[in-house]
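Pasting a structure below so you can have a look.
So, chain A:
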Amino acid sequence: MKAFLAIVRQTITVSFRSGGGPLVGLIFFLSVVIVVPFGVGPDLNLLSRIGPAIIWIGALLATLLGLDRLFQDDRDDGSLDQLQMAGLPLEFVVLAKAAGHWIATGLPLVIAAPVFGLFLNLSTAAMGVLVLTLLVGTPALTLIGVIGGALMVAIRRGGMLVAVLVLPFAIPVLIFGVLAVSAIVVGPADSFGLPFMLLCATTLLAIVVGPVAGAGAIRAGRE
Partner candidate 1 sequence: MGITTTLANPTRFMSYSGKILPVTWILALVLIVAGLYYAFPGSPPDYQMGEVVRLMYVHPQAAWLAMLTYVLMAVAALGTIIWRHPLADVLQKAAAPIGAAFALLGLVTGMLWGQPTWGTYWVWDARLTSFLILFIMFLGLIAIWATVEDPGRAARIAAILTLVGAVNLPIIYFSVQIWSTLHQPQGVLQGQTDAHFLPPMFLMLGGYTFLFISILLLRMRTEILGRRVRSMQLTSVGAEA
Partner candidate 2 sequence: MDLGDHAGFIIGGYLASFVVIVGLIVLSVNQSRKARARLAELEARGVRRRSEARPAARPAPEAKA
């Protein structure tokens, strides 16, 4: 447990000191939210209807932003070797790195989402639900992205390839997240429960599959 928390803390510290922490993700998130209205026009009714989708897509892209470096930096400076000998199973190392990355970049997005919701004419109720679904759903996005980050280490020169490989896995999260918010925004309100429960289930599944697959990918890439 001590080791797990130490990895979480170190990931957060490094993210703040060398990656600018949440700032880059937030700026990226903001730019997605700002750019879309220029594409679809200033119709506020339309914007409030597709607003949840815009915010979710922004969150998805912003979450995946720094993940490619997450394990690559560790491999380049030799930390990955040491982490594999730390005595903590590699699956938990991956989970701890994911947790640290989410706290440093995912959580700020969740907190900032209501502010961005203002630009998209979301109602107060919709914003509450949006924050709730993002809080439940973004960890799943991070954990899916972690698989991609681990694949980066294994493939070595992955770049865009990894993003393309990982994106399909984010589809269910996106669907359930947007559906749950849409239930409040466009109704019917009683259709909120099912997608929200499924979103929770997807996150729980990602908590298992992400670390296992991530650790598997790191092992597969051993050289």
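Candidates were picked such that all candidates are chains of the complex that A comes from, given by their letters.
Quick notes on this one:
Note that a contact is a pair of C-beta atoms (placed from the backbone, for glycine too) under 8 Å apart; a residue touches a chain by one contact, two chains touch by 3 or more; residues count from 1.
Please read these numbers as outputs of a predicted model, since none were measured by experiment.
Of the numbered chains 1 or 2, all belong to the complex, but just one touches chain A: 1. Within the complex formed with candidate 1, the chain A residues making contact are 147, 151, 154-158, 161, 164-165, 168-169, 171-172, 175-176, 179, 191, 194-195, 198, 202, 205, 209, 213, 216-217, 219-221, 223.
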